[in-house]
Structure formats: structure tokens, C-alpha cells
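Here it is: the structure, laid out below.
Yeah, one chain of the complex is gone here, protein chain that is, but the others are all in their spots.
The first chain written gets the first letter, and so on, giving A and B; residue counts start at 1 in each chain.
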Amino acid sequence: MNSFQSPFIFFTDAVLRAPTIGCMLMCLTASLVGVIVFLRKQSLLGESLSHAAYPGVVIGVMIAGFFKLSDEDQSLIALLIMVLAFFSSLIGLWSIHWLSRKMKIKTDSALCFILSSFFGIGLTLASQVQFSYSSLYRQIQAYLYGQAATMTDVHIYIYGFFSLLIITVICSFYKEIQVMTFDRDYAKCIGVKIKPIDTLIFILIALAVVIGIRSVGVVLMSAMLIAPPVAARQFTNKLYLVFILSGIFGMISGFLGNYLSVELNTALAIKYPGDRLIIPTGPMIVMVASFICLVSLCFAPQRGWFLRIIRIGRFRYRCISENLLKAILRFCHTNELDGISFEKIEKYQSLSPFRLRYLLFRLCKNGWLEKTESGSYKLTKDGKVRAEKIIRLHRLWEVYLVNYLGIGAERVHRNAEEMEHIITPELEAELTLLLKDPKQDPHHQPIPPREIF
Amino acid sequence: MEKPIFEVHQLTVNYDKTPVLFDISLSVPGGKLVGIIGPNGAGKSTFIKTALGLVKPISGKVEFFSEPLKNVRQRVAYVPQRESVDWDFPITVQDLVLMGRYGKLGLFRFPRAADYVACDHYLEVVGMLQYKERQISQLSGGQQQRVFIARALLQEADIYFMDEPFAGVDIATEKVIMDLLRKLKSQGKTVFVVHHDLNNVENYFDWVIMLNMRLIACGSVSDVFNPATLNDTYGKSFSLFDEALKISLQKSKGIKP
Partner (left out) sequence: MSEQNPYSGNTFIEFFITMMIRLYAFITGNLSFENLASDEIQMIVLIGVSASSAMVGTFLILRRMTMLANSLSHTILLGIVIAFLFTKDSVLPNEAGYAEPINIQAMMLASLCMGIVTTFLTEFLTKTVRLQEDASTGLVFTTLFALGIILVTLLTRNAHIGTEVVMGNVDALHLDDCKLIFIILLVNTALFFLFFKEFKITTFDSGLSRALGISTVFYNYLLMVQVSLTTIGAFRAVGVLMVLSFITGPALIARFLTDHLGKMLLLSVLIGSLASLLGVAISRHILSVYGIALSTSGIVVSTISGLFIAGVLYKKYQQYRGRQGIAKSLT
């Protein structure tokens, strides 16, 4: 493959800038509206709406063919298709509502049926266009998986206008959208006009979908309503930041998807000139958006899955090592020995010998244990203090459960085994105060005193 | 009795052809702490949801200060059940409480400095000021309940409806809520609380509404809260009515019972 073009050309070159900016605007609107859809837990609505828009696209092309419009009337054709797709989408939306509300059909079945039926009807009509207005058939193809390459500046103006409209509406109705999505009943109570704003939101969704299908295509449109908001949510807990980040991710996906698509097509044209191969833009944009999303899900600070796994692993390691220290202390105390041999430890633990050795090695390295000349393990002073602290927390918690919550003494041990690793110093201080610094636990075992200094 | 601030006339509510509330009529004077009690499924939550216009009744009407709700919305506040929302929603405690002002602000206006100050004040009243910037899923059950109540307080209404505010909260929160209710009463406000626990009714409330699909009793605790009415509320004497109603509905639909 030859070297890639500079990205900046994409914004200036007369042929390239329309698709580039167009894709970015479309993905921006979809990802903004997608935040609302995501928070309402209706992410699959986008899927149904985009498929329901398809017959509208076909009818739009049919009308264009009927009035003998040609490739020069790009703006008119695009507008025609958009308007009809929008109405088709709204009809689909209304049908879904009506089916789930009045005919008592479950929402998922309604979504699935409407999407497949409308799409099927659209395909039936498309097969007719294939024969009667074959030059315009390409237009329909473009809307299936998205084909940004043939967009012109006119498209930018049209889509830009609607993008601005959507952003304005979201900003104006921000607090109503926020309260309605979070707590619908409460919103109703404080007098928010639920019905009109719901309708407004649905119109926005249909509009965003219809705007986007030119670049992403009918089949994959729902991805742009899902991936950017999901990615954005992983990074922040503030709603307005979710919107902003989602928009940014959307625009990046739109740009990179288009950029990669163009580069790939150029490279393919060079390699297989006879095949006239064109990879549609939609799948590329979706791949970029999904990639961003998956990276966010795994590695976002705080919520990232991968990081969570690591944190869980670290916590488990801490629990196991603390339990080990506790066990060693108890053993040495009951048997009045200084150290404990490896074999003895192995008998009382359920860990594999390999893991056990590694664990003991790490404990020694960190200064909680030391190995004597005879090969047995001994608690260091620090190790003893730590083990005693764990025992103290365990027994304190047992006192709390028994004396305060009235739980039977025979049942508190299991719970205390978990809590001893979790109780923070602040909680410990509160417990000591509350229980008036007890000296004995419910099993009449002594509670080690608190560290003074 | 002084002029009632809350009146219900022959309210009947259905859920999918089965009655949940049947022919309820009652009135409540102002300045009371009202407990709404009854067994599970008796329609307590449905009752306040219908009063607030969230559920449409088959028949009957509800009046606040002798007017329909839509005229006096700003004077009525609602604290829903905690389970009714998704606590993973990306807002902070402050964002949630500020929602209490959205009704007063109306469309196209955003919370002003005075609203923020009032928000801080009520957060302090419920003891949650230091959690102002926390995301709501990071709160415990009792803390979430307190934040919900602060939101209602911010509305500065005259009537408050609370759906099971004491369910699953810690003792400290229970105390905070109870103190709050008493303070509200001392300011002449009326508070309706759907309550699930019979033990504290006499301590907490001075007026009680006892429901089991039908109205069993409505009056001051000293007058109507006694073993006879409790038996009627929690006992089985209405299962026959239930059965007869079901058969009647089946017959009218032409289904063989």
C-alpha cells in the first residue's frame, strides 16, 4: 500500500471535504441524540427506526424518477429522500407505539416486526426501482450501507442546518430531558409537559437517524446511537460531559471512518483496478466507533472492566495474605512456637503449594514475615501488629453484630471473616467508640488493643 | 373539622380490568402527618399515584384545596419509591436536588444562584451537604432517601406525598426523616406517608388512612386506629368481594369461568 494522504486535505479539497464534514456532522447528531436514547434504555429503537426509514428512501427515489430528476439535481433528490425517509420513520415509530400500547405486544417483538416488515416492503419497492429507474438505483444502494463519497457541498448545508437544530433543541430542553429520563413520574408531578417533550424527543431521534443514514447506512445506523454514548459514559458521571464526550467520539468516528474508507478504496483501486471495488463508508465508521467504545469499556479509569478486574485481584490477594498472617499468628500463639514450617502451613491452607510458596515469598519480601535458619517462617514485628489488627477488627465486628444487631453468636464468624479486610480506620474508630472499647468478643476471646502510636 | 385540604370522591382505579382501588371517598384536614397503611397490593402506592395524576382512574376525582391538581401543582410535592429510578444515571446529588426547582422555573430557564443556595440549605437540613458532588450511585440506601426528600423540600410545597420513605433505611436516616416530618407539621404543612410497618403508626402519625382496595377507615389515629379496623384491613373479609367481581367480569367478556 502506498503512503496515506495527509488528513488536512480532507477538509480543504473540493471533492473530499463534503463527505468528511458531512460524516462528522451526521455522526455528531447521532451520538448526541444517542445519549438520550441510551439513558432511556431504548437503544434498539434506533435500529427499528433506521430500517423503517428505508421504504421512505425508496419512495423518494421513485418520485425523483417519476419527475425525471437526474444526477444534477442532487440537492433536490437528497432533500426529497430525507423528507420521505423521515415520514416513513415516524410512521414506523408510531406503529411500534401503537402495537405495544394498544395491542399489548411486547416492545421487543414490536420493534423486531416493524423493522423487518418495513425493510422488506422497502426492498420489494427497491426491486421495482431496479428495473424502472435503474440510474437512480445507485442512490438506494448508497443508503443501505452508507456512501459518503458522492456527497456534495449542498449536503453539508442541509445536514449542518439540521445538526444545529438538534443541538439547539437539546440545549433548550436540557433540564426537561434530564428529569424526564431520570424520574418520569416525578417530572410529571412537577408539571413537566411529558407528552409534547416525548414527541419532540422522538422526532429528534427520527431526524438524527434520517440524517445519518447517508453516511452510515440503514443497516448499521443504530451503532452510532449506541457506541459513542456508551464510550462517553465510561469516563464521566456528569450528564453534560456525557453529551460533550459522546459528540466528540462521534465526530472522531465520522472523520476516521471516512478517511480510512477513502484510503482503503484508493489502495484497492490501485491493486484491483478491474473490479471497481468500493467499500462503503458505513462499516468503517462503525468499526472506528466500536473500537473506541470497546477500549473505553475496558480501560476507562474507574469504570473500565480491565481495571476493575485488576482491582478485584489486588483485593483478593490482600485478603489471602492477611488470612495467612492471621493463621500464622494463631498457630504460633497456641503452640507457643516462634516459627512455623512450610509443611504445617500447607496443611491448614487450601492453596496449591506453588501459590503458597509465592505468597510466603512476597510476604517476606514486604517485611511481614521472615525466614529463620531452620527454614521456618516467623512473623516480624510489623507482621505481628498487622495480624493483631485484623483479629481486632474481626472480633470488634462480631461484638457489633451480636450486641447491636442481635445476631446469634454462632452466625457472626463468617460475616466477620469478610468484614475484617474492609473496615477502614475511620470505621474502626467509630466502632470502638460505639461499643465502648470492648475487651472480649462473643466467644470470650480477647480483643487485641488498638495501636496507640 | 376545618376545611379539608385533600378530598377524594368515589375514586376507582383498575389495572388491566382488575380493580385496585374501589369507590374511595375521604377527606383530610390540613397540618396533619397522615399514614397510609394496608397490606401488600392493597393499592397504597396506586392511591397516591392516582392522586398525583400519574395513574388514570376509571371514575372519581381528587381535589387539593378544593381545586383540581393542575391548578395547584406547585403546592404539592412527591417523593417516589427509591426503586423507581436507575441510580446509575450520570448526575450528582446536587443535580438531583435541583430538580425540585424545575417546576417553578418552567421551560427555557436554568437554575439561578438563589436556587443553588436553597439547594445547599436543604441538603444541610437532611445532613447530606458534604456529598453534594457525589454521583448518586455512590450513596447508601438511607442517603439516597434523604436526597430524594431534599428534592421535595426544595419545592417548598404545602402538601407532601412520600412513598415508603422508611423502607430499608438505617436508624439515623429514620430519625432525620421523622424530625423533618415533625418540623414540616409545625409549619402547617401536610405530609402523606405510605407506610409498610404497623409498629410505629401511633408514634409517627396523627391521622391515618387504612386501605385494602376499599377504604377501611380515615381519621385521627386515636379515633380509628384500633384492633377492629386493623382486622378489617389486614384480614380476609374482602376476598369474597374480589371473587365475585372477577366472576362478573368474566361473564361480561363471555369467558367460561
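As a working rule, contacts are C-beta pairs under 8 Å (C-beta built on N, C-alpha and C of every residue); 3 or more make two chains touch, one makes a residue touch a chain.
Just so we're clear, the structure is a prediction, and the values are computed from it rather than from any experiment.
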Sole residue of A:109, A:335 or A:445 that reaches the chain not shown, by the stated touch rule: A:109
Touching residue (missing chain; options A:117, A:266, A:380 or A:403): A:117
Listed residues A:76, A:278 or A:429, member touching the removed chain: A:278
Touch criterion as defined above, residue of A:27, A:144, A:379 or A:401 at the omitted chain: A:144
Given A:62, A:96 or A:230, the one touching the chain that is not displayed: A:230
Hidden partner chain, residues of chain A it touches: 38, 41-44, 46-47, 51, 103, 105-106, 108-109, 111-113, 115-117, 119-121, 123-128, 131-132, 141, 144-145, 219-220, 222-223, 225-227, 230, 268, 272, 275-280, 282-284, 286-287, 290, 293-294, 297, 305
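Going forward, only the chains that are shown with their structure count from here on.
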Touch list for chain A against partner chain B, complex: 39, 41, 172-176, 178-179, 181-183, 185-192, 233, 236-239, 241-242
Residues on chain B engaged by chain A in the complex (per definition of touch): 49, 52-54, 73-74, 76-78, 80, 84-86, 89-92, 95-96, 99-100, 102-103, 105, 107-108, 110-111, 135, 151, 155
